[in-house]
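For this depiction, one protein chain was excluded, whereas all remaining protein chains were kept in their positions.
Chain nomenclature is as follows: A and B, assigned in order of appearance, with residue numbering initiated at 1 for each chain independently.
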Amino acid sequence: MALNANPVPPDDDLPDTELLDCGRSLESVWAVHDAEGPPDPHLLRCPHCATALRELHALDDLVRQARSADEDTAAADPARLTARVMDIVRLELRPGRSLPLGEADEDLWIVEAAAAKSFRAAADAVPGVRAGSCQVLPLTPGAGRVRGPVTVRLEVAAALSWNLQDVAEAVRTAVTSAAVQALGLDVRAVDVAVIDILDDEDAPDGGDRG
Amino acid sequence: MPGDGNHTSGPTPSGPAADPGDELLAARAREGDEGAFETLVHRHGPALLKLAVRILGDTAEAEDAVQEAFVSAWRRLPEYRGEAAFRTWMYRIVTNRCLNQLRSRRPAADLDTVPEPAAPEHEASPARAAESTAAMKALGTALAELSPEQRACWVLRELHNQSYEEIAEAVGITHQAVRGRIFRARRHLTEAMGAWR
Partner (left out) sequence: MTTEDSSSRRQVEEAVAAAAAGVPGVAYLRPGLTGLLRARTARLVHGTAGPEPVSGVRVRLGADRSTWQIEVKLTTLTGHRAVDVTRAVRTAASAAAGALLGVPEARVAVSVTVTGVL
């Protein structure tokens, strides 16, 4: 296998002025290949330009092969990567503020991340809805842990077939139920913002609704 | 055109029906939902590993670089506001890590100059991703002869469909400089493959 023995010139940020024998710049010919330059009738007739383009096409073929070869080869292990990343992440969780469970005089709490997980799950269970950001805040803010009712702020993506008011109401109901039945958290308000659209194909039972 | 796996926010959905979209998952992960983060790692790990293997030329180093990139992303998520798509953000972090890694191997060297022909890293760990055919081997060797920045720019463009803007951000150079690196890379590759054939 013969390799090109010429070293690659260093990058010096000067424009590349390499010219083909016909006088065209190599860069401009390749720009046509990239569909970044105007189509040029000269290219159809000129053997030098044709060679330059052919070389680039040959490289394209190799790139295609490289892409599919990369698909097949399991040289690096994505499953091991995920496991190792998550081992570290689980040591560095972000629980968020503690929110009060039960009555005002009880010393029982749930961290925001755990409450948010329940509320997102409740919203996800509504057909054609995917939950995003979920924050749980005391109604009356204070330093440290505050006992009192809370408000939930949720962002969701909803299927196009949902009417905005109906989906917000459905999510609100789901979250309020979860607050009562799954947690025991005094949720006084649920703000729902629909921030994105889901394709109806994404919805578990895609199609008309509301 | 950015690759798949993203949902842009806005009225028009785009990309395949990935369920849920990256930005929703990133919003959840930012708030501490580690399950959402695991989905993102699972979804983007494979492409990022391929990128790192091509830039670094070593599988073990590539796994370490991508692992550290994801852990760094988890820690920095609270500052991530979705200005760039999550996938683009990860490409930036991984490319940056890989180029720093290469820089730390040869501290005096500049990333836009070519290593000496007998550079040890090429011989010590030749675990290039696709060696199944002689043509692939030749391409791999020719890629290794490029400067790190040329290689990174070319790989991001040709194998990962990143835009010039995204590449400029990922590598930390200007848009114009990216075009220059890719031109030089192609020039070398077409010559090398021509000589090989």
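Methods note: contacts are C-beta pairs under 8 Å (C-beta built on N, C-alpha and C of every residue); 3 or more make two chains touch, one makes a residue touch a chain.
What you are looking at is a predicted structure, and each value in this text was computed from that prediction instead of being measured.
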In the intact complex, which of the presented chains make contact with the chain not displayed?
A
Out of A:E18, A:D34, A:E92 or A:D166, the sole contact with the unshown chain comes from A:E92
Per the definition of touch given earlier, which of A:P127, A:G148 or A:G184 contacts the omitted chain?
A:G184
Of A:A58, A:I88 or A:A114, which one is in contact with the hidden chain?
A:A114
With the missing chain put back, one of A:I88, A:L101 or A:V146 would touch it. Which one?
A:L101
Note that chain A touches the absent chain at residues 91-93, 95, 98, 101-102, 106-111, 113-114, 117-118, 181-185
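Just so we're on the same page, only the chains that are shown with their structure count from here on.
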What whole-number Å value describes the gap between the mean CA coordinates of chain A and chain B?
17
Applying the document's contact rule, which stretches of chain B touch chain A when the two form their complex?
7, 9-13, 17, 19-21, 23-24, 27-28, 30-35, 37-38, 41-42, 45-46, 49-50, 52-54, 59, 62-63, 66-67, 70-71, 74-75, 78, 110, 112-114, 117, 127, 129-130, 132-139, 141-142, 145-147, 149-150, 158-159, 174, 176-177, 180-181, 183-197
For the chain A and chain B complex, residues of the former touching the latter:
1-4, 6-11, 13-16, 18, 26-27, 30, 55-56, 58-59, 62-63, 65-67, 69-70, 72-73, 75-78, 80-82, 84-86, 88-90, 92-96, 112-113, 116-117, 120, 130-135, 155, 157, 195-199, 201-202
